[in-house]
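Pasting a structure below so you can have a look.
For this depiction, one protein chain was excluded, whereas all remaining protein chains were kept in their positions.
Going by the order they are written in, the chains are A, B and C; count residues from 1 in each one.
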């Protein structure tokens, strides 16, 4: 015996392709639908609104389909009240827990709507007594503890998709798809604008980087942007930091090679010795303070007291003493730094880009730069629908970006 | 004032390109060289032998260059005695520590040569009193403890490059380079032969896999090879195991989709719920024992009591309870399983392939299969010179491999 | 002063994403729109119908926008009569000529609708007196002659988009996008089904191939499919045919290499000598007849009297005597062979795939197989919207396809 629910969605339904994705979801979950009403604006720019009856074979299937549809911004016409159940095990949500989106979310409890704090996808929602009321916040599965109150099912929940004004928004260009055949110089300027806007609004600029930043010779450009205040926080792995430090410590030879443009094969011996040197000091900061590390990206961040979060991976040598070897602790450290981020630029790393995309709310503009189209595609597939991709050369891109952002930056 | 050392190298120097790489290394380290003697066989197949005087500007530079050259199989003509120094800090090697290769290595102490246990690249060498003598073994940087005796400098060390008989060796085909334009059906057969030879010699077959194994529909083929005894141990991350389990748990819908060939976008809701279900059980094995998990790759491994090591990464959801969230502990768990491995196949994962390449001795045949040429290139660049690459479709490759290895395997 | 026209479109508008592409087109052409009416079916599977008023700044802009929209299947509500003008120059259409789509098209002349013969994109429409009436057919720009009657503007024209029944159609799987992470074994079977259906309906199977077919060792598989009657016509360039012939002529060495799986670098000397040998004979058929060419793909085609069209490119050596060195003549020769084609498989070639996509009507199922995702994407971008892409290994794919199609095919 099948069960149904009436849902609605509002927005630029027809020119955003969102409706086709909604209907695909319904089919994928073996559901069915009937379109009850479809109000379409007459003019270009009007928003439209659809009301759809969604049917699934039983209530569990229906609840799960409704949760899925919420990732598209689809809400129940009559959301009702949120159901809450207690977690019975550490690190395990109750059955039927509500799996979150990264959209702005509200929860109805006892007739009152509560804003969910720090929206993040693929988490649960915890309700907690708070001062004279209640608070609702996202919590990753590994952090749930016995006795916590967790929202279950799809009732009593409303999400809001950020509305994009196509005519004004600077990143409109990247909407359609991921391509290497786009006027790249313009893209550089628009990324620069995005960063300036974030800074003007008192927000932080978050960078996520891979070792390609160093290999393509872009470290000086990045250092100049750190100096100029356009890097507020950096997320990376052991590799970016180690290659950067290795390049500073063994500057004579490696520096010459970078300057001459010779491709240097991975010199493990340099690499492993740089790691040992910093481990001996106890931390990157200690190596800067003791005068051992005198240049490069990590040096610039330490000097400007900008935070960085380095999270390890299974292929790491060393690692540097600053690296979180426990990835779950690393995720927590990243979460602690995303408050007030207003713009995020991801450069030359798939692993840390996806990890950052996982924890950022959909409202933060996100640009991913990589020479490999797959990195950008993967990011969007994982749910970071706000991600805009630029397939280009990382070295030249950062060089151009520094020219845009840093008045006195020029290539020596 | 410059210092010199006489070194020698033996092998198929001229037709392996090894000599040009040696001379490149010397230049890269700002050293100089003179070729003192070059004995070349007259016939095809003869080995040749070169004696070279290597010069660097000071002893430290020379020692480092000599260590670098040992990764190519170059030894000192008069190796002398190994120098040993005590580690003064946990997790930090003494300055000038010998950075290991993954080649078979011997150390001379007090005039006697000791074989190094478990060769692994980018480690240190620890000398330890042992029964009535001494043992020398590799140790990663993070595991060194104060007071351990660590080999320093390049003296007293000899490495041996595995000699490949081109005319016989089955993997000769892949020598030259990484290419997608090679007769793929033959490659399948040769990988199958490599596995059969390893099994016949009483060795284990190690698999390293990424989630692409599941996405390309190759799980049934892999299951059939687990059943037939061609998978002795699996290294993977959270993603392969979770996608595999997700596909088993939500079999009806996802199964239908796989069977119909429809591309299913990452359904986070399925994914996150599968993780929660296994976490509730406490482990994958517990989920199998309780009858909750009844199919797929992980089920097959548990059923056949084959070990697996799942190591986490910063982008993980959940993760599964079996996943090592600390990557250094994960590396230790992987090291514990590589004993007696006689063949290693890496499929559809760059992260875990590089991690495994890091800890395997050069003597173990290694084949890396990926549709992305960069994965294979990266592996070789990291020092796994024995790695052979096949750029092909993972799904079809595993399907063909199962047809080769499992007599009654056929596509349903 | 702006001008408007009322247009309509029918189909699965909401779940096909077609509407968003229509509105993108209008914006791209600096037009404006108002949605007058939008009838949406209530049930899944119902078609919907939209009526839209399209506005542009002058009549020329409007006409061009209307032509653009017809590539999406959008017709004028009141199409009126087609306007016809005389070509005044050989090889040049009159200004304002109607630029064709590859959809089924009708033209209204004097109140009567005429079907357009051989729909092809980017051509003009020529009206000609014919027996006791008139005929309308597509003509490429280079073939128009002074005095021909050419349709101009967008009036009096109706196109029909092929309706795809998602639940039944075998190629539904590939709709959404191009991906290397799909269950490949299923795709093989569906391509085989497509070929069998075409043959059962008395239609021809057209193959388009690049030299990768030979390099990946798939020639024997392709030969077996020629023998079994699944290759009715082949479009290729000089390279596929020459590499195939080279491999047959210098079979001893090259054959051994293929059998052993060694990657053979392009041996120019073999290549150029193979070309000279066939040129000496006068044609590939002559080389077969004289007993010089005794195996391979081209031999099989000649033996079974299956036509092939080889069109040259600027990078060609030789070329073979059968190659059209004039590309426009080559296109004509290809056009002459597409009659009665019911299925088209494109393998490992971007150049000839795009060329074939340009001349095929949208009604012919088209599958493009390549290890490079860009090839498939490019094909769809060029307007072959019916193209389905499979990103996989060509060698293994053709091996599997032969196993599916040819009962006694097995790898030797």
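In the analysis below, a contact is a pair of C-beta atoms (placed from the backbone, for glycine too) under 8 Å apart; a residue touches a chain by one contact, two chains touch by 3 or more.
Bear in mind that the values here come from a model prediction, so they are computed numbers and not experimental data.
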Residue touching the undisplayed chain, where the options are A:159, A:187, A:245 or A:275: A:187
Touching the absent chain when the full complex is considered, from C:93, C:114 or C:308: C:93
Residue of C:3, C:272 or C:292 in touch with the missing chain, whole complex considered: C:272
Touch with the omitted chain, as defined above, among C:330, C:365 or C:395: C:330
Missing-partner contacts on chain A, residue numbers: 172-174, 176-177, 179-188, 190, 212, 215-217, 258-263, 265, 371, 391-393, 395-397, 399-400, 411
Missing-chain contacts mapped onto chain B: 14-17, 19-20, 23-24, 26-27, 32-36, 38, 40-44, 176, 373
Touch list for chain C against the chain that is not drawn: 28-30, 64, 67-68, 71, 89, 91-93, 95, 97, 99, 121-122, 140-142, 237, 252-253, 257, 264-269, 271-273, 275-276, 279-280, 311-319, 321, 325-331, 334, 351-352, 354-355, 358, 372, 374, 381-383
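We take it that only the chains that are shown with their structure count from here on.
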Chain closest to the assembly centre - both centres taken as Cα means: A
Of all other chains, the one whose Cα centre sits farthest from chain B: C
Centroid spacing, where centroids are CA-atom means, of chain A and chain B in whole angstrom: 31
Whole-Å gap between the CA centroids of chain B and chain C: 45
Chain A: positions in contact with at least two other chains: none
